[in-house]
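Omission of a single protein chain aside, the complex is shown with its protein chains in their original locations.
Up next, chain A:
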Amino acid sequence: MNARNNILNKLRAGLSGATPRPDDFDERLVTEPWQYAPEDRIGRLRSLMEAVHTEVHTVGSKDWPKTVAGILSRRNLNNLLYAPETDHGKQLGEHWQATEPTIELVAYDRPVEEWKDTLFWGVDASITGTVGGIAATGSLVLWPDRHEPRLMSLLPPLHIALLRASQVEDNLYTMMQRHNWSSGLPTNALLISGPSKTADIEQVLAYGAHGPKELVVLVIEDE
C-alpha cells in the first residue's frame, strides 16, 4: 500500500493551503438546450438513430411479436436469442407457440461459459427490452440483469430492442434524475445509440465492427 500512500501524500502536499472548489454545477447548461415537447421526443430519437443506420418501427403493445417474426423472416434468419423470464419474453414465447414460425427461439438461460461457442458464432439475432430512451442523443438505455444478460445486446449480428414511447426522456440528465441513478447503478448500465461501427480505416464508416451490424428499435405506443 506504499504506492497508495505516496500518491495521496504527494497530492495532499500539492493542495496544502488550497480550499476545495464549490460544486457549482449548472444543470441548465445540460438540460435547456435539450428539451422537447412530449410529442416530438420520438421524432427526434428516430431521426438521430436513423442517421446512424438504425431501423425504427412503431408497433402496438399486443402485436409487436408479429413484427419481430417479420423482421427475422425477411432476413432469412434461423434463430432469435431471447430472455424467457421477462414480460416481453413471455409475450414473445406465447406468440411463437401460437404461430409456430420456423425461426427457433433460443433462451439465454445458462451461464455464458456453458455455451460460449453458440453464443459467439451460432446466434443470428436477439431481442431485449430497454429501460428507456434519450431524445437528445438518440440513445437506448439498457440495464442488463440476471434475466437479460449483457451479451445479448452485443454478440448477435442483429439486435432488436423494445422501447416504450412513454419512457423516452429528453436528455441524459433528466434520465438520471428520473430514475435516481446516483443512488444505485446495476453492475453494468449501457447507452446504445446505433449498431456497432468504426471509422478507423481512412475514416470510412463501416457498421458491424465487433457488435451488432444491425439495430432495430420497436417503439411501443402505449394505449
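What to note about this one:
FYI, a residue touches a chain if its C-beta (ideal position, glycine included) is under 8 Å from a C-beta of that chain, and two chains touch if they have at least 3 such contacts; residues count from 1.
Simple rule for what comes next: contacts and distances are computed from a predicted model.
Looking at the choices "Sarcosine oxidase subunit delta", "Peptide/nickel transport system ATP-binding protein", "LutB/LldF family L-lactate oxidation iron-sulfur protein" or "Sugar ABC transporter ATPase", the name in the UniProt record of the chain not drawn here is "LutB/LldF family L-lactate oxidation iron-sulfur protein".
Screening A:I42, A:V56, A:L72 or A:A136 for touch with the missing chain picks out A:A136. Residue positions on chain A in contact with the hidden chain: 1, 3-4, 6-8, 10-15, 18-27, 29-30, 33, 48, 52, 108-113, 116-117, 120-121, 136-139, 145-146, 149-151, 154, 171-173, 176, 181-182, 184-204, 206, 208-212, in rising order.
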